[in-house]
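If you scroll down you'll find the structure; I have some questions about it.
One protein chain omitted, others in place.
Labels for the chains are A, B and C, by order of writing; each one numbers its residues from 1.
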Amino acid sequence: MKEVYLGISAILLATVAAGLWRFFRGPTAADRLMVTQLFGTTVVTACLLLSVALRSTAILDVALALALLSVVTTAAFVRFYWPQPNRSTERKNSDG
Amino acid sequence: MADWISILLLLFAAFFFVGGTVGLLRFPDVYCRLHALTKADNIGMGFVVLALVIQADSWYWAVRLLATWTFVMAASATNAYLIARAAIRKEIPLWKPSKRE
Amino acid sequence: METIEAGIIDLILVLLLVLLAGSSLLLPRLFRAVIAFIGFGLIMAVVWIRLHAVDIALAEAMIGSGVTGALFLAALARMNRSGNERESANTHRTSGARAICLNSNGRVIGNGIQWRGVIATAVIILAMMLMALMVFPLPEPDGKISALVFRNLSDSGVSNPVTAVLLNFRAYDTLLEIGVVLLTLLGLSAVVNRDRLVGPRYTDRVLSGFYRLTLPLLILFCAYMVWVGKYEPGGAFQAAALLAAGGILGHIIGANPRPHNWDGKHLRIAVSSGFAVFLSIGVLLWVQNGLFLRFVPESAGGFILGIEVVATIAISISLVILFHGSSGHPSSFLGNRQLPPAAKEAE
Partner (left out) sequence: MMDTSTLYAGLGVLLSAMGLLGLVLGRHPIRKIIALNVIGAGIFLFLVAAAFRSHSGGPDPVLHAMVLTGIVVAVSATALGLTLAGQVQQSRSENEALANPKESKHEQR
């Protein structure tokens, strides 16, 4: 089974590499942020597979931490980088 | 037997992850892409967790895996909501088939 | 794990890291660079697992996704906000490589820049080749130091070798490292502005709900990290990063995640307590055992746990204050000394 787990992890990481295309294309900042979300989930899933393959509960902790804390980056993005447009100095440009 | 079920579930999971990524690459606007992304999160990872739970040799592992999945779903729902709300506030237009050139 | 699958994983990881590092250094828009750097941190976590460094993977996951991303995004937003047009003009946004490009297209930026870029590139490539020549092939490890660690592990009071090195065998390093974190706070307090510079508050029920749901979980997870660090990967740094991520999330939604009636003085005491407690335990052990920070096997476990608890609290508060500083928000850490009493009343 260990080979299967590693093989599936390899497929998952390959989808991450494919997701980079969206990162380079954009067009909005939200699209680019979504690519890091894709990275996050895929890495979490790969961690689950690796933790079973290597028999280490500590890798499950890595997965749990990555999953919970992914919200911090998104929250910082919507709070600071894309704040609510209620001020006069609003920039119309949505390009990231 | 259990091994084959796990392998089948893992293949489903890989299908959903690949599908989510293809959706992220091909769908026309932010909201559709967000939809594709969260499918990969929730269903793809759900299948992986199921496959690993079948293989788990103790309750401890099974509970840990299922708990991780629960938190991933809570976090990814929050993420998707935040991004979608921010995009709506930024007035990023919805995709309309007729407008496509 | 030297199989075909592992080889494929290695190749993909190397490719991803080079691509992401390249984009974070070369993409002309800073936002894209920051996003690429966040992705770089996530992939590094997998690399650490691949290299059997789970302690480091934990720290990278928690700091990378909980602290670094928010730090860069907040700082970038602040610079976009306070910056005038000059800062967003092309010369400041683009990296050097792009500037050279523009130059050859006929835009006059100045000849010196082009030569600087070319010479720097040549020198660095040369230096890199020299470095690679010196380092490769890697020498065979003699393993003396790690054998020493494993031999004395049973006397260290903990059974995770990394924690044993951090808090027992090389406790000096960790003491000074906590000192360095304290020094960065001193540096921060020297430069940070004390006037109010706050954007609109971000109110969101879903995010606040998520925060309320996960904060207890984060605290539990943090306590588990401190405790499990004795036996398995985990420890004070990881726990501190978790708590700090919770504090940063609380700051983002406008909750004030600290005990009631705490002001700057309490925060300053809490922040310096890590270093102070560590130092005084070191002196205590000096008096008892004749050497600074020399633990004896009977009491080492208890002392190490105590140091870890205090260090966790101190480092996590420090990280949250550092986040306040770089997002440009005033920090109660500094106290209200600069504000006249009237302004204080008005709040």
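What we mean here is this: contacts are C-beta pairs under 8 Å (C-beta built on N, C-alpha and C of every residue); 3 or more make two chains touch, one makes a residue touch a chain.
What you see is a predicted model, and the numbers here were worked out from it, not measured in a lab.
Here the chain not displayed is in touch, across the complete complex, with C.
The missing chain, though absent from the display, is touched by one residue of C:157, C:250 or C:325; that residue is C:325. Although one chain is not drawn, its touching partners on chain C can still be listed: residues 2, 6-7, 10, 14, 17-18, 21-22, 24-26, 30, 33-34, 37, 40, 44, 47-48, 50-53, 55-56, 59-60, 63, 67-68, 71-72, 75-76, 78-79, 82-87, 89, 91-97, 99, 116-117, 120-121, 124-125, 127-128, 131-132, 135-138, 140-141, 143, 145-147, 149-150, 161-162, 164-166, 169-170, 173-174, 177, 180-181, 184, 187-188, 191-193, 235, 237, 240, 315, 318-319, 322-323, 325-326, 328.
In the analysis below, only the chains that are shown with their structure count from here on.
If each chain is drawn as a node and touching chains are joined, the picture has every node linked to every other. Ranked by C-beta contact pairs, the top interface belongs to chains A-C. For the pair chain A and chain C, the distance between mean C-alpha positions equals 19 Å.
Residue positions of chain B touching 2 or more other chains: 71, 75, 78, 82, 85. In chain A, 16, 33, 35, 57, 64, 68, 70-71, 75, 77-78, 84 are the positions where the chain touches two or more neighbouring chains simultaneously. The residues of chain A lying in touch with chain B in their complex are 1, 4-5, 8, 11-12, 15-16, 18-19, 21-22, 28, 30-31, 33-35, 37-38, 41-42, 44-45, 48-49, 52, 57, 60, 63-64, 67-68, 70-71, 74-75, 77-78, 82, 84-85, 94. In the complex of the two chains, the chain A residues touching chain C come out as 3, 6-7, 9-10, 13-14, 16-17, 20, 23-24, 29, 32-33, 35-36, 39-40, 43, 46-47, 50, 54, 56-59, 61-62, 64-66, 68-73, 75-81, 83-84, 86-87, 96. Partner chain C is touched in their complex by these residues of chain B: 71, 74-75, 78, 81-82, 85.
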